[in-house]
Structures are given as C-alpha cells and as structure tokens.
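Removed: one protein chain of the complex. Kept in place: all other protein chains.
Chain lettering (A and B) follows the sequence in which the chains are written, and residue indices restart at 1 in each chain.
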Amino acid sequence: MIFAAIVAIEVKDLLSSVIAVGAVGFALCLAFLILKAPDLAITQLVVEILCLIILIRATIKKDLPLVIEGRWVFNTVSTLAFICLFLFFAWTALRELPRFGEPIMAVAKKYLSEGISKTGAVNLVTAVILDFRAYDTLGEATVLFTSVIGIMAILRRPGRKKLKDMDNAR
Amino acid sequence: MTLYILCLVLFCIGLYGVLRKRNLIKIIVGLGIIEYAMNLFFVLLGYRFHGRAPIAAQDQNILNMVDPLPQALVLTSIVIGLGVTALVISIAIRIYEKYGTFDITKIKRLRG
Partner (left out) sequence: MRDNPKAGMTLIVKTVTRLTVGLILIFGIYIILHGHLSPGGGFAGGVIVGLAFVHLMLAFGKDVAAAKISKNLASNLESIGALMFLSVALLGFFGGSFFLNILAKGTPFKLFSAGTIPLSNICIGIKVGVGLFAIFLALVVLEKSKEQE
C-alpha cells in the first residue's frame, strides 16, 4: 500500500497516478477483510470504483507533467522536517494506546451483549448505525445531499434565455 | 504498534502530496490517500485477536467479536469521502475551464 501511494504521488503521468490510487483503495479493501469487517470491505470496494470513474473523467484530456523550479531545496527540506517532527510526536502519543489486538471496548460490550435483544437485527454494525447511533446517519445523509446539490450548482450551464441575452448584448 | 506507525506513514505520504505538488489533480490524489489512511487507522483500533466479524450466526453463541463501534463510524466516513472527492473534482473541472491549466502557481487572479 505504501509503495502504491508513493507511485501515485511521484509519477508524472496523471492517468498512472489515478490508477495507483485505485490500487491503494483495493489493497485497503483487502485489509478490511483481514481485519474482519465485511461491511466495510463491500462499501470500500464499490465506493473506490465510483471514485475512480469520477477521477478519470476529470483527467482524460488534460495530461500535463510539471517542471520543478524556484526555491525547491528549502521547500522540500522544510516539508520533510515537518513530517519527521509529526511522526516523532505521533510515536510518543501512540504509546499511550492499548496494545494492538486488545481493545478496551467499554461501550461496545453493552452493544454486543444487548444488541440482538434490543433491536432484533442480526448484523450488529447495521444495528449500531441505524438504531443506537442514528444521528450520525442523519448527519451523513445531510452531507451527501449537500454535496449533490453543490455539484449540480457548480456544473450548471447558463440557460437558454441567458445565452440569448448575452448574444443580444454583444 | 508498528502497524499504527505504518498507517501514519501512509498519512504522511498523502500530506506530502498535498503540500508540495503543483498539479491540482496530484493534490486531490493526496487528499484521497489521507482519507484512506485515517479509515484504516480507525479500524485498526478496534481489532481483537481471534475475534470474529460482528454478525451473529444461527445456533452459535459467539463470545469474542471485534469492536463494532469503529466500523460503524468508518462506514459513514467512506461515503462522506466519496462526496467530498466528487465536489472537489467538479471545482477542478471549473477551474480548468476558466484558466486553461491545472498549475496552482498560475491560478492567482481573484476576480470572479
């Protein structure tokens, strides 16, 4: 996954970088299956496919590699220094987490033991997102709705009347 | 512990792409990689050794399941990531129409 991500960022051709992002997404779907999360694997797979279609639609005619110029050395060194600092702080913070593979599960114990009897649903992840935590799902439906409205508003062509007015004014 | 650090290395690769690349599509690709890294991190937090998927089976009493709470949050996050990517791509298409290039150092004029 890390190798595909490096390829995606560094390669000069735009189409190859989009395909490398697709490879990262598919590897992520496999990682979800290994971590025993089948819901997430299905959702990640289909969302990845749709994301690839939309990304390729934007890059299909506009292939441009870029040149490096300007204060390149200073910019790169400062960015790499910042990233190393970030990783150092992350390492000291991550030592406070419980060991990998032994989660605390303070709230989830209650969900696991009473989930089936309280909701009647067998799939516990669906029970959590639609019954115990339905507000989050409402928020997500709102975000999706807003993004669809935003896209339709941005990609709108002027109507016929406005084009005629612009032609008359010329 | 090493798995957490590898996940954050993936995040840093995406961050490098967002900060240092000049092509707009590369910046969007970096944003996507950041999003995948954070989803993976969340699911890694909830894993349990020898756990099973959080779906009950008939006639079986399963005692050790993996944590369903981070999986519910990440399910929401994946679909929201799709919406954000689609919106950003549509803005990029509009920018290309207006300026003729994807280079962010040439997109400087702020008039409408």
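The criterion applied here is as follows: contacts are C-beta pairs under 8 Å (C-beta built on N, C-alpha and C of every residue); 3 or more make two chains touch, one makes a residue touch a chain.
As the structure is a computational prediction, the values presented were derived from the model and not from experiment.
Student: From the list A:A27, A:I42 or A:A90, pick the residue that touches the absent chain.
Tutor: Checking the options A:A27, A:I42 or A:A90, the one contacting the hidden chain is A:I42.
Student: Which is it among B:N23, B:N39 or B:S90 that touches the chain not included here?
Tutor: That would be B:S90, which touches the missing chain.
Student: For chain A, which residues touch the unseen chain?
Tutor: These residues of chain A touch the chain that is not shown: 38-39, 41-43, 46-47, 49-50, 53-54, 57, 116, 119-123, 125-127, 129-131, 134-135, 137-138, 141, 144-145, 147-148, 151-152, 155, 157.
Student: Please identify, in ascending order, the residues of chain B that touch the omitted chain?
Tutor: 53, 55-56, 58, 75, 78-79, 82, 86, 90, 93, 97
Everything that follows uses one rule, which is that only the chains that are shown with their structure count from here on.
Student: Please report how many Å separate the Cα centroid of chain A from that of chain B, as a whole number.
Tutor: That pair's centroid distance is 3 Å.
Student: Of all residues in chain B, which touch chain A in the complex?
Tutor: Those in contact with chain A are residues 1, 3-6, 8-10, 12-17, 19-23, 25-26, 28-30, 32-33, 36, 39-40, 43-49, 51-56, 65-69, 71-76, 78-87, 89-94, 96, 101-103.
Student: With touch defined as at the start, can you tell me which chain A residues reach chain B in the complex?
Tutor: Contacts found on chain A: 1-2, 5-6, 8-9, 14, 17-18, 21, 24-25, 28, 31-32, 35-40, 43-44, 47, 50-51, 54-55, 57-59, 62, 64, 66, 75-76, 79-80, 83, 86-87, 90-91, 94-95, 97, 99-103, 105, 107-108, 111-112, 115-116, 122-125, 128-129, 133, 136-137, 139-140, 143-144, 146-148, 150-151, 154-155.
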